[in-house]
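Yeah, one chain of the complex is gone here, protein chain that is, but the others are all in their spots.
Entry: chain A
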Amino acid sequence: MARPTCNICGSSVFGDTYGEKDSAFLRQNVRCEGCGSLERHRLIFEVLRLRGLLSGNRRILHLAPEECLATLFRSRFGSRYLGADIDPGQFPFAVARLDLCRDLPTLAPASFDIVLHNHVLEHVACDYRAVAAGLHRLVKPGGLHIFSIPFLEGGFREALDEHIGTERTARFGQSDHMRIFSPGDLAATLGSVLPLPADYDATRLVPAERLLAINVPEAAWRGFNNNAVFLIERQEDGRALEAPTPAVQPASPAPRPPRPDGVLFVSANGIGQGHLTRQLAVARRLKHRPSAFLTMSYSAAIVRDLGFPVHFVPHHGLTGEEPAAWNDRLAAEIGLLLEAYHATTLVYDVNFVFDGVIKALGEHSGVQAVWIRRGMWPAHHAGYIGAGAHFPIVIEPGDYAGECDGGPTVADRAKTRLVPPMLLIDPSERTERAAARQALGLPQEATVILLDLSRSANPDLMRFHARLLDDLLARPDLHVVELQSPLTGSAAPRHPARHHRVTLHPAYAASLAWDAAIVRASYNTFHETIAGGIPTLFVPDESPDMDRQVDRARWAQARGAALLHRVEDGETQRAAALDRLLRPDIRAGLTAACAAIAGADGGWRNGAETLARMLEGSFDEGGAE
């Protein structure tokens, strides 16, 4: 195995910790000679890196700032980074003066994305619980409070009076410690003011092999220890921990809160995931209403993986049932689910409305019916429009290429509410490029192309996919990623090193890992591409039952935001399209054009968020645009 390397600075030379010779915390071979980092700093850096928290304009408060992290934070977050200490003079760089015992009220509550302190709480010469809670209050809801503290066995002990140094070393491990924490009673001490976990295991934060690679020795992995890193997410206001107040038991048990109204999402789809994905986008943005799913999609597992209950109903084509009987059964199943999940809203997302759905809605007249109906229908679906009569609310997720829509839904727009395009994941939620590549086992430097045309029922596209795969692998140094649905069987890769088959959902979260993509122009993929600025060659699925993918792709091509290739185009066009896609300057142009599209009209907004807010507020005002 390669020698352990500091993940912050790259050095692989490690020395012993500094400190008083009688300190209880001396360790060998863990201090990075390059940047001075210790186990906890490397672990914190690794977590921030893996979670993509090293970019974006985050506000960071860093107490007793260690240089190895401070330099990097300053470079990346500029004036939004605040390094602070009670004694700024001891630092070779700019640090603000902050006395934790006195000055915390001067900082605005919920004003930092990350509050970070290592081995600080044992030094403060006042009530450490007040300081810890005060620091926690500075974290924005959803932000992180990251810290570490020293431990010795033998129970928590503290002395705020004037002990001399040697006594403190003997009792608390170091001459300037006011106290020492102990693993056995942590829950009763610091745990009384912060929501600490019951135990600690570093491998839950970072895989074991990676911990070894960045020189975090196994001794620091499990159990509360000096290099255990606590990452505490600040909960939404209301559930956040307030300053410690004397525990007063309520006189009587609090009344049980009323059961919230649920939302039942119903969709069809065999192989595809489009409808389901759009519904998930909405469901994961609901804050107060629980969601449940009924679907005919074979990808039901992705719903379960995101933590929602899901009920699979195979289409009658699969079971061989009589359609009428099947529809009756569907209506019955929907009815049961509406009751089981206390659902007062049914959100449907398929062009064709099954009789069973209509029947269920008729039997539950109190249920609010919402039809998410995207545009770009093929003309021969015009007959399905009439089913809109059963849905008082029709939501049309915007389509960037909507101006090319000549389909049947256009005439019906008067009763639809147009919301921005819907995506499961916002472009900004994606994993950073380097981290995504690492997670997928892709090389950092190589050019990586995503090829994803085969997950379709269209045999032409599947053949074309195979041909493109060979073309791409024939080019030296190019890495190709293929997405596998859990349904596809496994086959040997076509190239031992440069062909990567991955099972990944949602794949979009990792999309910064590829330099370019070759994909269909389905609603979700198309909007993910444009909103995320992924340089893309669209190969539209032109089978007659699909939406008008070719129009979307043409629209993007005309704006310089994507390349287009049609399956029937010839060999030479295919090679030329690949050549273009592989040129960095062309790709930069595509990305810039995408950004111009996504940035128009006030920038990216997710229609799923809009619908979620409607579902939790009202459909009458605001929201719709």
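The definition used in the following text is that contacts are C-beta pairs under 8 Å (C-beta built on N, C-alpha and C of every residue); 3 or more make two chains touch, one makes a residue touch a chain; residues count from 1.
Simple rule for what comes next: contacts and distances are computed from a predicted model.
**Student:** Name the omitted chain as UniProt records it, choosing among "Nitrous oxidase accessory protein", "Alpha-ketoacid dehydrogenase subunit beta", "Antifreeze protein, type I" or "Branched-chain amino acid ABC transporter ATP-binding protein/permease".
**Tutor:** "Antifreeze protein, type I"
**Student:** Considering the whole complex, which of A:I44, A:A598 or A:L611 touches the chain not shown?
**Tutor:** Checking the options A:I44, A:A598 or A:L611, the one contacting the hidden chain is A:A598.
**Student:** Out of A:R3, A:K21, A:R259 or A:K287, which touches the unshown chain?
**Tutor:** A:R3
**Student:** Looking beyond the chains shown, say which of A:S79, A:T106 or A:T572 touches the absent one.
**Tutor:** In the full complex, the listed residue that touches the missing chain is A:S79.
**Student:** What residues on chain A make contact with the chain left out of this view?
**Tutor:** Counting over the whole complex, chain A touches the hidden chain at residues 3, 5, 8-13, 34-35, 55-57, 71-72, 74-80, 445, 533, 584-585, 588-589, 591-592, 594-603.
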